[in-house]
Structure formats: structure tokens, C-alpha cells
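See below for the structure under consideration.
Entry: chain A
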Amino acid sequence: MARGSVSIVVERCKACGFCVEFCPGKVLALSAAFNSKGYHPPHAVTPEKCNGCDLCGMYCPDFAIHGYRTDKPAAEAAETEKEPDDAC
Partner candidate 1 sequence: MSSPVISITKPGNPVEDILRTDRMPHIWCPGCGIGTTVNCFTRALIDSKTDLDKLSIVSGIGCTGRVAGYVNLDSFHTTHGRAIPFATGLKLASPDMTVVVYSGDGDLFAIGGNHLIHAARRNLDIKVICVNNLTYAMTGGQTGPATPLDVITATAAYGTYDPPFNLPQLVDAAGAVYVARWTTFHVRQLAKAMAEMFKKKGFGFIEVISPCPTLYQRRNRMGDGLDTMKFYKQLSKIKHGAPTSEVGLSKSGEIIVGKFVDRERPDFTTMMHAHLAEQLGDKYLPAEAPVCS
Partner candidate 2 sequence: MHADPVGVLTGAHFLDGDHAACEGAIAAGARFSAGYPITPSTEVVERFSQRAPKIGATFIQMEDELAASIAILGAAWGGAKAFTVTSGPGFSLMMEHIGYAVMTETPCVFIDVQRGGPSTGLPTLPAQADMMQVKWGSHGDYEIIALCPNSPQECFDLVIKAFNYSEQYRVPVFVMMDEVVGHMTEKVVIPRAEEIEIEPRRWTSKDKSAFQIFAPCGDEQVPEMTKAGDGYKVHVTGLTHNERGYPDMTPAVQDSLVRRLVGKIRDNAEKICITEQHDIEDADVVVVSYGITSRVAQRAIETGRAEGLKVGSLRLITAWPFPDHIIRAIAPKVKGIVVAELNLGQMVREVERSAAGQCKVKLVGHAGGTVHKPEEILKAIREVVR
């Protein structure tokens, strides 16, 4: 049961690979999909291993991903719910 999840702003990603490399749970991999700039954004290949630590978010130089806890929704949910631009 995943304790966390990630949210990806696909259009900002430049496929640098930091999030993939440094995710402690090895949750992510670069996908085969393209964003409009031609980069392969990441996706969760083992989402059940995500614990919402947000290391991916801290590493991402492009503010294209962030992780959050899902097992404590009241505490972790941000005050302003934003819909990131993540049309695929």
C-alpha cells in the first residue's frame, strides 16, 4: 500500500533523470511518452513503493515533479489545491 504519490507537470520536464536516480524506492523511470518539447517525462513504474518523501521534488531542477504523503491527507494536503498543467 503506497504511503505517498507523485504529481508531475509534464510540460516542464527536461528528462534530466535526477528523480529517477535518486528516488529511494526506485519508483520512477523515464516514460516512452513525449512532452511537447520532445523530452521523456518520468512515470511511476512501482507506485506502490512511493512513500511521499518528496526527494524527487527537491531534486527536480525544473519544478516538474513533487511527492506527497497520501496516508495523512488532512495534514499533507496543501492549502491551495492547484491543478498542475499535466495534460499528456
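Per the selection procedure, all candidates are chains of the complex that A comes from, given by their letters.
Throughout what follows, contacts are C-beta pairs under 8 Å (C-beta built on N, C-alpha and C of every residue); 3 or more make two chains touch, one makes a residue touch a chain; residues count from 1.
The shown structure was predicted, so the numbers you read here are calculated from the model rather than taken from an experiment.
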### Message
Going by the C-beta definition already given, which one of 1 or 2 is in contact with chain A within this complex?
### Response
1
#### Entry: Partner candidate 1, residues of chain A touching it in the complex
5-8, 10-12, 14-18, 21-22, 31-33, 37, 39, 41-44, 47, 55, 57-63, 66, 68, 70, 76-78, 80-84, 86, 88
